[in-house]
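Removed from the display is one protein chain of the complex; every other protein chain stays in position.
Going by the order they are written in, the chains are A, B and C; count residues from 1 in each one.
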Amino acid sequence: MGALAAEPVLTVRDLVVHYHTPRGPIKAVEHVSFDVYKGERFGLVGESGCGKSTTAMALLRLIKPPGRIETGEVRLEGRDLLTLKPDELRTLRWRDLSLIPQGAMNSLNPVMRIREQIEDVIICHEGRPSPAELAERVHKLLNMVGLPRRVTTMYPHELSGGMKQRVCIAMAIALNPKLVIADELTSALDVVVQRVVIQTLMEVQERLGTSLIVIGHDMGLQAQLVDRLAVMYAGRIAEIADAITIFEQPLHPYTRLLIASVPSTKEKKPLQAIPGLPPTLLNPPPGCAFHPRCPAAFERCAVEVPRLQEVAPKHQVACHLFSERIS
Amino acid sequence: MITHNKKLLIGLSILLLMVIVSIIGVLLTPPELRRTGSFLPRLPPGEEGGLLGTDALGRSVAIQIVEAILKSLLVGLIAAALGTFLGALIGFSAGYFGKLIDAVLRVFIDVFLAVPSLLFLILIASLMRGVALPAVALIIGAFAWASPARQVRGQVLSLKERAFVQLSRLSGMSGLEIIFRELMPNMFQWLGANFVNAFIAAILAEAGLSLLGLGPQNDITLGMMIYWALGYGAILQNLWWWWMAPVFALIALFLSLYLIHLGLDEVMNPRLVVRA
Amino acid sequence: MAAYLKYLAERFALFIATIVISVTVVFIVPRLVPGDPLGAVFLSLAQMGGSMNATELVAEYTRRFGLDKSLWEQYISFLAQLLQGNLGYSIASFPSEVADLLRNSLPWTIGLLTVTTLLSWVIGSLAGAVVGWRGSGSRFLQALVPLALILYATPYYILALLLIFLFAFHWPIFPLSGNYSVTMTPALTLPFIADVLHHAFLPALSIVLVSLGWWFLSMRSLIGALKGEDYILLAEAKGLPERRILWRYAFRNALLPQATGLALSLGHVVGGALITEVIFGYPGLGWLIYNSIKGLDYPVIQGSVLLIILSVAVANFIIDIAYPLIDPRIRQAAPD
Partner (left out) sequence: MTTSLLEVRGATKIFARGLVRKQITVALREFSLAIPHEPPVIATIAGESGSGKTTLARLVLGFLSPTSGQILYKGKELTSLSRSEWFDYRREVQAIFQDPYEVYNPFYRVDHVLQVVIEKFRLAQGRQASRALMEESLQVVGLRPGEILGKYPHQLSGGQRQRIMLARAFLLKPRLIVADEPVSMLDASLRAMVLDIMLKLKRDFGISFLYITHDLSTAYQISDTLCILYRGAVAEIGRAGAIIETPKHPYTQLLVESIPVPHPRLKWRGLIELPPEQEIGTVSTSGCAFADRCPHVMAVCRASPPPLFAVGEDQSAACYLYASAATAAETATGARGGPH
């Protein structure tokens, strides 16, 4: 089981990110709060456009205009990232908080050798070590993710998708950060390669004891990979609990339907879709954004936004079905 | 859409203003005033010289310039229309039919792209002494197809691979029907932008030829105005109004066309538009 | 490697095709023009009474280029002469050979254009990169954009006219025309070099300013587009200093297309600014063509055009073969 230490590495409180378009603000992330503990693998799952990737980028303060972090607090071991000065932020990035980007295909500089791109982070954060030492470190990192030495002198286009993804993993752990964010790690990979990449990541993470945030849309992958899981819907967190609880006793109707909609290879059962359409974040429905599609919705759901509340130990849900039970 | 883009709006306004003023100017000019010696020569702008002064041959610069603007635009229009049409035809054939036709046409496109067309123009124009304005326009147009052809070819190649073309085949559409009903509508606005490009290039080519002495000898275009002015030593004689009028008219013309070009680019390029 | 060889073969074929097609066009054009253009040229020459040896010239031409033979034979002999570097005789200044006239003008054109192209490329690219990177952040940098746009939209010979008027006529700081003062004797002496530079300054400036606008705008939009690339975002996430991201990540990627542009325009130096030379009376190829047009010297025009086409074709070919070697992305898989 996951969280060994009760000490959070990262606390996110009330994070709000909007994209300001000519047609009005797109409310990509609305009052998102969660913690990530030391050594833990934390999943952030949801369907396209639910705000999970925006959340990841906001943690790194990499939201570009017209997007803007409106309010919130992102504390990495106590330091609020959102109020850091640019220089402090720059030194903290990657040393404490690194990223395995979405679409590793385009995340490596096409005109730099793999070696140079990994060296860059070491040189910029720790100063230039001797060439031999540098080469040794790069080699060690690649070795850790199961890549042969000759990859160092290659260019990104010479590598397959799975290899590029592993280069990104090697780069992310180069400075032994406290937290690594993996954004849609394997969305373009074949299923076998996907498994290999994920195994590599888990192995490295366990070895280094880094905390890990895994952003994704695939419930199957999340089940394989994470200790604890937050389900996002329309820019808000619907439910947070440890993975086994989420899969065995989901509370939020959306979580339940989402799990049910994943086809299984273990038993044949009628397919279940979630009726209706995902909401637009430009103009989300009032109240709980899920209420138009929710089989259990009642009047209150259409008026009042449910707050994320702890309904059982370490199990938080944002649903009026359960907020009533408490109050 | 058009009115939302500042560049497009400003560009179109300048161009329209120039065209309207020129048309009114030409319509208001009595024919006898166009002749050489209608005015005293070398008068600076002012009361006697009229709005823009007179040249060394006793013609009004203002009367010449309105006519020259229209003639230059006319050359550009004919040449750009011809060039874009030929280019679209060649590019479309290359892209749509592919295989051998494409291979052959591609060589021609590449060759004519590589060689500055001004050279061929010089060659032809210098053999046909004293070409008339429509001839200049046609010659320019005949050598202005390579760039639109390459772009149309690329566009067709990428459109052809789009799934909606496959779907049309499944829906029982024939090749020609796919060209006209599925591909063409997507090319129109895009050809429009290309036309503006060719327009700019054609006016530029005409002015260049004129300055080399190969312009339409019996017509007055902006390029020919500068040619005559330089030939009569307008700079050395300090007849600045004579050569500056066409120079600034050209600058204004090019600027407006570039703005239109850039504006169209922005309007059509979805990457520049914020996605919602 | 096999892919590269195949690519080379394709490019070489295209290179040959370019030359063959252009030479053919150059050959055909005078013969397509209604009437007898060469005869007309000789005729007008006789009318001008300029040439002393009109009959001798006609005889020489007819012999060398087989003007009395069939079109096909004419074409063959035309090619044969061309292969020997023989471009015929100048009509206006017979018996000077066209090749010699070209040889005298070429250095001036190449010198002027090479220097100005390189200079404007370096300045334009650097400025464009900086403005493209932090464009919206600074009002001063933003103001450079419309300026560059105006420069770019101005035809280079128009700018030349304005410069002549301002700095050679109104404030006569620079000479009005020519490549060096008539009083000078060409030699590698300091005063002579200074004089040459003095004469070249205005033509050079007019070319630099106009092409500066283009390089600036092109680099700015390249950098602007690259800013959205995933690897730039990742570089930022890596906590690299901004300057490093700009120059090592963005600029290096933008450099390739920009350098291709440079190579292309270096290929065009020979025919790049014909009209500027006319306006400044600068004795390069442009001036030669201009005078040949005035003097009805068709062989010289034809020779100049061929020379320019050839140099452009060679330059394009060199770029084509070098490009895959420079860009690691297509070093292995040659482009289509």
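Rule of thumb we're sticking to: a residue touches a chain if its C-beta (ideal position, glycine included) is under 8 Å from a C-beta of that chain, and two chains touch if they have at least 3 such contacts.
Note that the structure is predicted; figures quoted are calculated from it, not measured.
Across A:T83, A:N143, A:Q224 or A:Q249, the single residue that touches the chain missing here is A:Q224.
Contact with the chain not shown here comes from a single listed residue; of A:I259, A:L282 or A:V305, that residue is A:I259. Touching the omitted chain from subunit A are residues 47-48, 146, 148, 158-160, 162-163, 190-196, 199, 217-221, 223-224, 243-244, 247, 257-259, 261-266, 268-269, 271-274, 277-278.
Residues touching the missing chain, restricted to subunit B, are 162-164, 166-173, 182, 185-186 (touch as defined at the top).
To be clear about the criterion, only the chains that are shown with their structure count from here on.
By C-beta contact pairs, the most connected chain pair is B-C.
The mean-CA centres of subunit B and subunit C are about 22 angstrom from one another, to the nearest whole unit.
Our note on geometry: subunit A versus subunit B, Cα centroid distance of 53 Å, whole angstroms.
Of all the residues in subunit C, the ones that touch subunit A in their complex are 228-231, 233-241, 244, 248-249, 252-253, 256, 327-329, 332.
Interface of subunit A with subunit C (complex): residues 60, 62, 64, 89-95, 98-99, 101-103, 106-112, 120-121, 124-125, 155, 157-158, 171. Here subunit B touches subunit C in the complex through residues 107-108, 110-111, 114-116, 118-120, 122-124, 126-128, 204, 207-208, 211-214, 226, 230, 235-236, 238, 240, 243-244, 247, 250-251, 254-255, 257-258, 262, 271, going by the rule given at the top.
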